[in-house]
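The other protein chains are all here in position, but one chain of the complex has been omitted.
Moving on, here comes chain A:
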Amino acid sequence: MDPQLTEVNQFLGRFTAAMTRRDFTNCDSLLVQLKVLLTKFPSLPPSFQKTPNAVQELSIAREIYEHAVVLSVKNEDQDAFERDFHQLKPYYTDTRDIIPPSSQEYQILGLNLLRLLVQNRIAEFHTELELLSSSALENPCIKHAVELEQSFMEGAYNRVLSARQSVPNETYVYFMDLLAKTVRDEIAACSEKAYAYLSITDAKRILMFSSDQELTNYVTQEHIEWEIKNGSVFFQKTKESSPCKEIPSLQLINQTLSYARELERIV
């Protein structure tokens, strides 16, 4: 066996051991070394040289980047997630005919969809979605993300929240928690427009707060214009278009003059 491959394998062994110990700082340093070692493999993207070790090299590189993505979720580092995912993606798209598909593929793709949803990058979410085959859409990990997006668009927020209980994998929990925060802001924005007022108990339930204190804190921090009195939260109504009392003469004169000027040019 190629000495470089053996070396990478040893490192990977230590890395997975550290992952199971949940020793993430150690994982980080090992991962950096692994990535440096990977640069020596000639068969990896973008060069794709057809070396005799290509299959082993590609599969091990893919495994390392899969671990890197999962590790970034554990470290709650979204930027690292994005970087690692983009490094991993060519292994899913461009090496299909060289190495067998990974068992982790859909889980990771689903995670990425969820991340885009959390960051409210809906356009990219749909672009990624187009890349998936119809059989991939049936996969529980992908389906989870797709259904979340739909409920989110429709406004069925309680469905989004109850989806947290049915996550297909524990790594999804981190993003689901982030999503809950986004959902709360959405609900607050909708309630503001839809209700004239809400009793404090109802507002607490709708906005998912466990105590009155949390609700008051939220109101003072995020929506200072809401009023809390007589045991209810009053939302400020937006100004409605009131019947016009007088003719806006100056504006009308200006407009008519500009029509005249334009017509002059035509005739």
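Convention: a contact is a pair of C-beta atoms (placed from the backbone, for glycine too) under 8 Å apart; a residue touches a chain by one contact, two chains touch by 3 or more; residues count from 1.
The rule we apply is simple: contacts and distances are computed from a predicted model.
> Name the omitted chain as UniProt records it, choosing among "Ribosomal RNA-processing protein 41", "Putative 26S proteasome regulatory subunit S3", "Heat shock 70 kDa protein 8" or "Mediator of RNA polymerase II transcription subunit 18".
Checked against "Ribosomal RNA-processing protein 41", "Putative 26S proteasome regulatory subunit S3", "Heat shock 70 kDa protein 8" or "Mediator of RNA polymerase II transcription subunit 18": the hidden chain maps to "Putative 26S proteasome regulatory subunit S3".
> Decide which residue listed in A:Thr6, A:Ser29, A:Ser199 or A:Thr220 touches the omitted chain of the complex.
Of the candidates A:Thr6, A:Ser29, A:Ser199 or A:Thr220, A:Ser199 is in touch with the missing chain.
> Which is it among A:Leu88, A:Ile187 or A:Leu215 that touches the chain not included here?
A:Ile187
> May I ask which residue of A:Leu5, A:Leu129 or A:Ile228 touches the chain that does not appear here?
Selected residue, touching the omitted chain: A:Leu129.
> Looking at A:Phe15, A:Tyr157, A:Tyr174 or A:Trp226, which residue reaches the missing chain?
Touching the chain that is not displayed is residue A:Tyr157.
> In the complete complex, the non-displayed chain touches which residues of chain A?
Per the touch rule, chain A residues meeting the hidden chain are 122-124, 126-127, 129-131, 134, 146, 150, 153-159, 162, 186-187, 189-196, 198-199, 202, 206, 241-244, 248, 252, 255, 259, 262, 265-266.
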